[in-house]
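Below: the structure, in structure tokens.
Heads up, one of the protein chains got dropped from this complex, but the rest are sitting where they should.
When the chains are written out, they are named A and B in that same order, and each has its own residue count from 1.
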Amino acid sequence: MSTAIPIDTRRKTVTTAPAQSIEWLGIVALLAVMTAQVLGVLNSPPDRDMGHLQKIMYVHVPAAWNAFIAFFAVAIASLLYLWKGEERYDLVAASAAEVGTLFTGLTLALGSIWGRPTWGVWWTWDPRLTSTAVLFIVFVGYLALRSFVEDSDRRAQWSAAVGLLGALNVPIVYMSVKWWRTLHQMQSSPSTVDPEFVVGLRTNGVAILLVLIYFITKRYRAARMERAAEHLAERVALGGA
Amino acid sequence: MMDFGRAQAKSLVNIAGVKSLPARAVEEARLYVSASLLRILQTCATNRVNNAPPPTVKLDRLSRRFGTRWALRAVTLEVQPGEIVGVIGHNGSGKSTLLRVISTALRPSVGDGWIYGHHLVREAVTVRRHIGFLAHAPGLYEDLTATENLIFAARMFGIAEDGIEGVLERVGLAHARAERVRGFSAGMQRRLALARLILGAPRVLLLDEPYNNFDPQGIELVNDVIQDVANAGGSALVVLHDQRQGERVLDRVIELNRGALVVNPADVQPLTFATPSGLPA
Partner (left out) sequence: MAFAHDMRRVRAIVWKDLASERRSKAGFNAVAFLGVLILLLFGFALGPDTEALRDAAAGALWLAILFAGVLAFNRSYQLELDGAALEPLLLYPAPRWTIFAGKFVANLLFVLLLELIIVPVAIVLFQVKSGAGWLPAIGVNLLGSVGFVALGTFYASMASRSRAREVLLPLLLFPMLVPVLLAATEASSSLLAGNPMRDAGAWAQLLAVFDVIFLVASFLAFDHVIEV
């Protein structure tokens, strides 16, 4: 038959999109964030150094944690794609990267906003913040690579390799920047381990994790629908079904 | 073979009906002997089939997609040793893609292929030892001389460099051996690409429009090379637009239409162009 489409029995391509709604997760995440933020703001006393400014940590730190979780997800999905070759892993990686970039940008912006009243400058070369800035550029590079490559297989292979190598570098970057800073004896970063703040940070961390999962899932589903539609259009154009 | 079976069935009935012990023993012995003979004959037949030389090229529902576009669709074919096959089809029908997948430059998305029984993906390095690919573009290093390009090729093939002079003479480039490829004409570059191909001593030729840019002597040269490979028990797949150029050497011609092998000319469908929404107009 000259119009047959080969059946992709190895399920490497994305031809369907998930049907169940996950809006409930969005609502739960929103409620969780609101609750955690209110609890954090109300329950913690003013910090001895920073006063009420410390409360920005309840968004800044969970955002940072979740940015790293997103990047970790990118690394795992990339590894799975290189190993198994199934298109959906590439879509997971891309979705996690987009959301991760958002959270990383948020972390940097909040870090900057915190720094201004505290040190009088918009940027401190604090090891964690600096490593986050490098992570941000790695994410942006990943997304730029994806936008510059047309062919979807090549795009998937290349971004998987770039994502993995980037992930490999994150701990090394962090260590180098930390050493660099201690050598030059600069000011230390805000403490995040004081017991009175830990509970608030952790609850907010979990709440923002829910937001992360919700965003990534929505983005992934949109990507799957797009790919499935492209595959369908191809089949229709060829005249088969 | 069917008669044997009936004979056995008759013997069984006979055994059941025979009463005396020695007669039954004789009957059972006869059954045993005939069954063994049957088995031996079957094994001989299978062995003869297995010992037949494998086809040079064997493709099983080979398919390749680029993104969502299927460039090759379920191509199944076999090429026997000594066979020279021409490949024709519209522009964009997948002829070049077919050659590139067989050469292992591209991996198949679905389906399998074998060269002399070696799998295209799993035994790719072995496959590359057997094939010789001539692409549209010559793929030479323009700042190196002809000889240097071939020295590089010999080293990459893993063979000795003493065959280079002979190969250059064969393609008629011996006079230009020390000239840089940058100064070569298109025809000379193709000859050098052909020389590189011959150097690798391939058994399966994959030629993508090899007659382009060649004068009549060049076309004869290509046909000679193809004939030599076929005579030595190899095969060739030659993509061409004009069947007449390869008339001297082609054994048969296959046609591709939009990535699929045309079996019945009546199946050939005109290309429809999809509207921007992706659905046909």
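Just so it is clear, contacts are C-beta pairs under 8 Å (C-beta built on N, C-alpha and C of every residue); 3 or more make two chains touch, one makes a residue touch a chain.
All of these numbers come straight from a predicted model, not from anything done at the bench.
Set against the missing chain, the residues B:94, B:108, B:138 or B:218 yield one that touches it, B:138. Contact with the chain not shown here comes from a single listed residue; of B:22, B:158 or B:216, that residue is B:158.
Within the whole complex, the absent chain has one touching residue among A:38, A:109 or A:144, and that is A:144.
Across the entire complex, the residue among A:38, A:109 or A:175 in touch with the chain not shown is A:175.
On the side of chain B, the interface with the absent chain consists of residues 100, 103-105, 107, 125-126, 128-129, 131, 133, 135, 137-144, 148, 151-153, 155-158, 180-181, 196, using the contact rule stated above. By the touch definition given at the top, chain A reaches the unshown chain through residues 82, 134, 137-138, 140-141, 144-145, 148-149, 151, 153-154, 157-158, 160-162, 164-166, 168-169, 172-173, 175-177, 179-180, 183.
One rule holds for everything that comes next: only the chains that are shown with their structure count from here on.
Averaging Cα coordinates per chain places chain A and chain B 48 Å apart. Residue ranges of chain B in contact with chain A, taken from their complex: 61, 63, 65-70, 73-74, 109-111, 257-258, 260-263, 267-269, 272, 274, 277-280. Of all residues in chain A, only 1-10, 12-13, 150-153, 227, 229-234, 236-239 touch chain B in the complex they form.
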